[in-house]
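If you scroll down you'll find the structure; I have some questions about it.
Note that one protein chain of the assembly has been removed; the remaining protein chains are unaltered in position.
Just so it is clear, A and B label the chains in written order, and each chain counts residues from 1 on its own.
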Amino acid sequence: MKAQSVIPEREEPKKKKFNFYSKNTRENIFAYCMLAPDVIGLAVFFFLPVIIALYTSFHSWNVLEPMQFIGLDNYKAMLSDTQWWGSVRTTLLYSVMFVPMVFCFSLLMAIFVNSIPGKAQQLFRTLFFIPYAISTVVASLIWRFILDPQRGFLNEIFGLFGISPQGFLGSTKQALFCIALVSAWMLIGYYCIIFLSALKDIPISYYEAAKLDGANAFHIFTNITFPLLKEVSTFVLVVTTIASFQVFDLIKILTNGGPSEATNVSVYYIYQNAFEFMKVGYSSALAFVLFLIIFVMSLFQLKLTKGETNV
Amino acid sequence: MSDQLNYKEKRKFNYWIKIAFAAFLTILMLFPIYMMFVSSIKPSNEVFDLKLIPETVTLEGFQLTLGQNFMSYFLNSLFVSTTVTVFALAFHAMAGYALARLNFHGKNAIFLSILSTLMIPFSVIMIPLFILMKQFDWLNSFKGVIIPAIPHAYGIFLFRQFFLTLPKDLEEAATIDGCSLFGIFVRIMLPLSKPICVTLAVAFFIANWNNYLWPLIVTQNQDMWVLQIALANFIGRSDTPWNAIMASGVITVLPIIIIFFILQKQLVEGIKMSGLK
Partner (left out) sequence: MKKANRIISFLLTGALLISAAGCASGGSSASNSAAGQSKPAANAEKTKITFWTFHTNAEKDFMASLGEKYKKVNPNVEIVYQNFPEADYMGSKLTTAFAAGSGPDVFVMSPGDFLKYANSGVAMDLTSYYTDEMKKDFLPSSLQAVTVDNKIMGIPFETELLGLYYNKDMFKAANLNPPKTWSELEADTKALTKNKIAGLLVEPSKGYYQNFTWYPFLWQTGSNVIDTEKKTGTFEGAGTEKALKLWGDLIKAGAPQKLSIPLTNDIALLGEGQAAMQVCGTWAVASLEQKYPKTNIGLVPLPVPDGGKAATCAGGWKMLVNGKSKNADAAAKFAMWAFAENVDIPLEWCTKVKFAYSPRTSVVQAGKDIYSKGLRNVFTNEIYSSAIGEPRYPAEVVNAVGDALQSVMFSNGDPKAEAKTANDKINEFLKTYKGSL
């Protein structure tokens, strides 16, 4: 309890009213200038294509012939597309598997690594980071080897403990989790570094004061560490959630949406519609519905983590 | 006296327990990397025996990868990744700072719009973006590969979150000292954000280094190929040299590890907040 009083209070920035005093206008103009390169870039290379895609969603287009306007037909078709809604369900399931795994493990790993003194910490930081640097193609190949039902290393280890060989990527029940596992493996080292950067900013004096007050590790974590990681935690949570809804590369290389639709996530279905069935208009419509789902979810997450800081 | 000795022993013991656990974690995390390395030194007709210790050791995988213009593709990748990283870092720091520390009209709306760019899959904007590139006449040029890759919400978001953690009095103190708005950014905020800069620099470099689809779509000439496209070209129907693919994995990972290891120091010495002077 006393540990809480150690952290200085954060002040709310005073909201300034918009008037024509030169200082505020200057700040506004300065802000816009700072934002300009990225915002213009995003406008041209992202929003413009998005508007084109939105336009396409009201048409039927197979890329080889001119577009044909069909109004809301794509959206109507989507409502009765059972494969689409199945893919949404699969995506949600994947997200629920993936996000907690990455968030918790990378945070725990960061706290652990942070507690290693000396040069050893540098060494392990680099080692844990290496999986992040591997390309998806190579990572998929390697994990195919490890998860191979006949000869893979994991089943061999299981065999030593008397567990019967598992299907992993070939099993409809395990495939999705395996994809989450491979993806988490690639990302945990990286998010560990991000948490580490934030952990390093917590002054040691806070911990020392807390220990003097008699707080144990758990108290320290919940009352000092975690609250001070709020901004970074929000970032990791929001970004990994959004990424989990967009999982695609691994699925394309490892399972092609199978076995038997088990890993057919929304982005994969969208890709199939655009580039295999060549129904670009329909695929754009699906993408917008997915976007709305993600947007609402992210908004919800941001509001949830609002707390003391400005959102 | 004996208390002190016990304390030192306990600390040493703790230290070695930590090292042991870290080593265990390392084995778990890096076992797949070991597999990649082992597969890269096998002859191509033994790759799928999945043995942990290769029966035959050969460098033919590496020879195959490094032949055929490897250097020029490598330099292409290096050029693209470095350029994107440098510009992205600069722009995202500026944008993130504005969103975190400045007050201006429409701040939340702009932030949410920027964030929303993360929510649409690339497959959907790929075709329109390609058409746009054609209109700009940027097809088959480095411009077309590099410039669209620079603006990215991820970096802006991370910088914003980081700048939010800095104490509010920082700007006031600087203004009192007579610092301009831009000066605050360059002289105070940027140096404080070194750890994040390094982290993001590495992340962007890796993402662009491994980026395959967009360069494939935009470029036509083989001269413009980046490394990932060249490597994907090994994958054929029944004569794929899988050991070369693994060798390529080993080769492409090495520079990143080296750079990261060198930049470690910048990452760690994040300036503590306990002093404002």
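Note that contacts are C-beta pairs under 8 Å (C-beta built on N, C-alpha and C of every residue); 3 or more make two chains touch, one makes a residue touch a chain.
Since this is a predicted model, take the numbers as computed values, not measurements.
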Q: Specify the residue from the set A:D38, A:D148 or A:D201 that touches the hidden chain.
A: A:D148
**Q.** Hidden partner chain, touching residue among B:V38, B:A153 or B:M224
**A.** B:M224
Q) What residue numbers in chain A mark contact with the hidden partner chain? A) 62-65, 144-145, 147-152, 167-172, 252-253, 255-262, 271-272, 274-278, 280
Q | Hidden partner interface residues of chain B, rising order | A | 44-50, 68-69, 71-72, 75-76, 78-80, 82-83, 86, 90, 126-127, 130-131, 134, 139, 142, 183, 186-187, 190-191, 213, 216-217, 220-224, 229, 232-242
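Everything below uses one rule, namely that only the chains that are shown with their structure count from here on.
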Q: Determine the centre-to-centre distance between chain A and chain B, using the mean Cα coordinates as centres, and give it in whole Å.
A: 15
Q.
Give the list of chain B residues in touch with chain A in this complex.
A. 15, 18-19, 21-22, 25-26, 29-33, 35-36, 39, 48-50, 52, 90-92, 94-95, 97-99, 102-105, 107-108, 110, 112, 114-121, 123-125, 127-129, 131-132, 147-148, 150-151, 153-154, 156-158, 161-162, 164-165, 167-168, 181-182, 185, 195-196, 199, 203, 206, 210, 212, 228, 231-232, 242, 245-246, 248-249, 252-253, 256-257, 260-261, 264, 267-268, 270-274
Q.
Quick check: in the complex, which residue numbers of chain A touch chain B?
A. 10-11, 13, 15-16, 18, 24, 26-28, 30-32, 34-35, 37-42, 44-50, 52-53, 56, 63, 109, 112-113, 115-117, 120-122, 124-139, 141-143, 145-146, 148, 151-153, 185, 188-190, 193-194, 196-198, 200-201, 203-205, 228, 231-232, 234-235, 238-239, 242, 245-246, 248, 267, 270-271, 274-275, 280, 283-284, 287, 290-291, 294-295, 298-299, 309-311
